[in-house]
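A selection of the complex's chains, in situ.
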Amino acid sequence: MIRVVVDREPIDVAAELALIEREGAGAVASFTGLVRADAGAEGAVETLELEHYPGATEAALRTLADEAVTRWSLAGATIVHRVGPMRAGERIVFVGTAAPHRGAALDACAFLIDRLKTDAPFWKREVRGGHGTWVEARDTDEVAARRW
Amino acid sequence: MAVRMLYFAWVRERVGCGEELVEPPAGVTTVAQLVDWLAMRSDGHAQAFADRGRLRAAVDQAFVPLDTAFGSAGEVAIFPPVTGG
């Protein structure tokens, strides 16, 4: 099973896990990225806005999921990414993987989130104190993506 | 031949629109040349494309380096480094 969703609606992690557990594999790994409410120098994030490149986004995520399924012989791979405005504590992204053994599920899950960060056309804008700032890409993300 | 330009994030904000149809002249063959040519359209375009090192591109929805020839592509996108996940 490969499942790729890009949607403005909140991510239902329980439903996503139930779907991937249904593949009958022994190991399921997941990663969820959430809007942090960390108080930086400019105050806490009130809203996070996710812009994306419709069409290209889904294609990029599907390519990543295909690669993971082939490389780790996964029983299933799910990528759900939210777009539009969201608030602190809400889920931005969910990655789920299912495999016969834990090593494959865990590695594939880490691979998917690492590569999603550099290979999929999403852009984050943080609103703090009524003022919006585009999030800068981090060099550490490039390093993490290249290790695979 | 007409090319559909797409802009995202702060590139979109500086250009002032997310999408435009352009007809680049014959000598403009790579994405970098396309950006040079577009930068002359307005102050917003010039600002958006000022720092070439912070621009990324996709030709017909596939990520490419800026020195790629866009050939007969129908859609070229210019945007900052991605920050999803």
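Each chain carries a letter (A and B) given by its place in the written order, and its residues are counted from 1.
The criterion applied here is as follows: a contact is a pair of C-beta atoms (placed from the backbone, for glycine too) under 8 Å apart; a residue touches a chain by one contact, two chains touch by 3 or more.
Model, not experiment: these values are computed from the prediction.
S.K.: Beyond the single copies shown, what is the real count of each chain in the complex as a whole?
M.R.: A x2, B x2
We take it that only the chains that are shown with their structure count from here on.
S.K.: Which whole number of Å gives the spacing of the CA centres of chain A and chain B?
M.R.: Roughly 26 Å separates the two chain centres.
S.K.: Within their complex, state which residues of chain B touch chain A.
M.R.: Chain B reaches chain A through residues 6, 8-10, 12, 58, 61-63, 77, 79-85.
S.K.: Would you pull the chain A residues touching chain B in the complex into a rising list?
M.R.: So the residues of chain A in touch with chain B come to 33, 50-53, 55-56, 59-60, 81, 92-93, 113, 116-125, 134-137.
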